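With one protein chain held back, the other chains of the complex are shown just where they sit.
First chain written, first letter: the chains are A and B, and each begins at residue 1.
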Amino acid sequence: MKANGMQKKKMTGNGFLLLITIALFAVMYIAGMIIFADKGFAKPQMFLNLFVSNAGLLVIACGLTIVMITGGIDISVGSVTALICMVLADLMENKGVNTYVAVLVALLIGVAFGVVQGFLVAYLDIQPFIVTLAGMFFGRGMTAIISTDMISIKNELFLKWANFRFYMPFGSTNKKGKFIPAYIPPTVVIAVIVVIIIAVLLKYRKFGRKLYAIGGNRQSALMMGLNVKRTMFQAYVLDGFLAGLGGFLFCLNSCAGFVEQAKGLEMDAISSAVIGGTLLSGGVGTPIGTLFGVLIKGTISSLITTQGTLSSWWVRIILSLLLCFFIVIQSVIASMKKKAK
Amino acid sequence: MNKSKLKKITSARLFLPIVCLIAVLLLNVIKTPDFFNVSIRNGVLYGYIIDVINRASELVILAIGMTLVTAASGGQDISVGAIMAVAAAVCCQILSGGQVSVNEYQNSIIIAVIAALLASALCGAFNGFLVARLNIQPMVATLILYTAGRGIAQLVTNGQITYIRVDSFKMAGGYIGKCPIPTPIFFAIITVLIVYLILKKTALGLYIESVGINGKAARLVGLNSTMIKFLTYVICGVLAGIAGIVASSRIYSADANNIGLNLEMDAILAVALGGNFLGGGKFSLIGSVIGAYTIQALTTTLYAMNVKADQLPVYKAIVVVIIVTLQSDVFKKYIAGLKAKKSVAVEGGQK
Partner (left out) sequence: MEQNVVLEMRDISKNFTGVRALSHVDFTLRKGEIHALMGENGAGKSTLIKVLTGVHEFESGSIHMAGNSNAIVNHSPQEAQANGISTVYQEVNLCPNLTVAENLFIGREPRKMGMIDWKQMNERSGKLLESLDIHVPPTQMLEECSIAIQQMIAIARAVDMKCRVLILDEPTSSLDDDEVEKLFVLMRRLRDEGVGIIFVTHFLEQVYAVCDRITVLRNGELVGEYETKDLPRVMLVAKMMGKDFDDLADIKGEHKDKKKTKPEPVIEAKGISHKGTIKPFDLTINKGEVIGLTGLLGSGRSELVRAIYGADKAETGTLKVKGKEAKINSPLDAMKLGMAYLPEDRKAEGIIADLSVRENIIIALQAKRGMFHPLSKKEMEEAADKYIKLLQIKTASRETPIKSLSGGNQQKVILGRWLLTNPDYLILDEPTRGIDIGTKTEIQKLVLDLADQGMAVTFISSEVEEMLRTCSRMAVLRDGQKVGELEEDELSQSGVMKAIAGGDDK
């Protein structure tokens, strides 16, 4: 009987976090629509822009969600993104490499990061934080080794991809009463497909469930006959691939490579995952939650950009505060669980 | 007999850091034969080696804080670079009274320094609270300030680079009067001495090690684990603040984007190179100090080889990975397994 009472609290714990997140997003967005109605915040395109400007982040955050479910972390993703943008720019502009080959190389770089980091974490049992911290510095440094100058991408095919738009049947009317359809670029389509694939993978594939089992209790997972090391390695490889793909999408947005690019992106990705209900201690998290985390991050930055006078640093500070808030809630829920036992 | 002596030397705590330092120095001497030459130009000491020791000062100060944090909490504080920027921003903003560039102090330097150190202590306390009280992994907890810190520093300086063109302000990063030795060296030495004395004259060192090795047992013998962990983060924050002031004095300005940039990596590297286990527990302050000078020597060497500042992290990242691999249990077991096989083979051969 006593046990039942405690269980209810526990049950609400994780679902509760996601609920907060969705509510928070709704409140923020609606508040933005009301406050900045005159600045076009209520237009459908504004909402789609949340996806447009964060497509890369969304894919990267999905990768992070995967490693975080195993109880790990990856802070190299920002640097990997910068490196990939730089490699794409350098290969296409300076080396004259075929666009498709360049993209392939970019994706392979992501996978290579995943393989090395995954090996160190899974098989050598080194703290993921240290490993990916090294990865973070390595990626940023390699970017600088390729070029310390900014390289703009002028490759025709690449720009064609970047500027392609899928028009929506809905939209808004401008001042002259002309209908302007809302649109999304291919990056958004890819990102959304990735979210769906990862969601299915995590829910309906053995691999996905193994990730949760490892995050829930690594020892138990081992005792139940799961190959913990290999699964963790695969998780980091997949995470690396998604970082590569995300970096490519990011590049389609920025169309340039430079050393300082995507600085702090790892923080955005981690915050998005955590705000979306992924537990830092592992075992809990979904790509859908992460999607909402990314949307919150997007809303904060578009609110601040729309507001106009606040420095862009506020985006990161508010995001940090939000992350802090969610971390504290997680910690409180965890200690409540412990006490209940 | 000889073998066991050799083994004793190689297994000593300071063996790795000293060997690394010697290796880097040798490399330098081969590349630049006048590496150890020290001369006096314009009334100050001049030479490669002086440059290394001078430039390493901030890193030494950071490495000390990082060592304590690592020992007590088994994790690293990756926000130290950002805290440096915050301290520099606070200090310069008070001195300039909000102007972009000043030729004389608008407020007392003492107030400015105290405020800067308070700000950095506050940052340390924030990290400490998250780690010690809420039991959040150190790296995740400090990631918050790692990203937000520079933003806060930007806000403090209103996004500008604040210049303090006052000679006395330049002293901390330059020279005091006619003294030929760069001041940062004194900062480093004094900080090391103070922390060393604190550890020596109180039981703090033993407390930190106990908490880092077995927090539960430490609590049962009457130690306040939470408090001790918290304290190490505050100390680490304050030390980062001192380093930040020195760094900003060097360039007589607060550049929120560049002060202490990438230094967290160097500090972690110094701790690891110093023979300290990154998982916490027993630590060697001197090891970390040697580690810090090694890193700086390495940096200087790389600069001499025309490696740009932005590219340095590549090499350091590789060194970090090598060190943590060597430290990892799995690798050690693997090596031990190889050795065992070899000795079995040798024995078999003798039979």
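As a working rule, a residue touches a chain if its C-beta (ideal position, glycine included) is under 8 Å from a C-beta of that chain, and two chains touch if they have at least 3 such contacts.
Please read all numbers here as calculations on a predicted model, not as lab measurements.
When the missing chain is restored to the complex, the residue among B:N107, B:S168 or B:T202 that touches it is B:T202.
The residue touching the chain not shown here, chosen from A:F36, A:F119, A:Y212 or A:F325, is A:Y212. Across the entire complex, the residue among A:N98, A:S220, A:Q307 or A:S335 in touch with the chain not shown is A:S220. Within the complete assembly, residues 201-204, 206-207, 209-210, 213-214, 216-224, 281-282 of chain B touch the chain that is not shown. Touching residues on chain A toward the chain that is not drawn are 3, 7, 10-11, 200, 203-206, 209-210, 212-213, 215-217, 219-226, 283-284, 337, 339.
Definition applied: only the chains that are shown with their structure count from here on.
Each chain gets a centre from the mean of its Cα atoms; for chain A and chain B, those two points are 31 Å apart.
On the side of chain A, the complex with chain B involves touching residues 73, 75, 120, 123-127, 129-131, 133-138, 140-145, 148, 259, 264, 267, 270, 280, 311, 313-314, 316-317, 319-321, 323-324, 327-328, 331-332, 334-335.
Within the complex formed with chain A, the residues of chain B that make contact are 75-76, 78, 130, 134-137, 139-141, 143-148, 150-152, 154-155, 159, 262, 265, 268, 278-279, 308, 310-318, 320-321, 324-325, 328-331.
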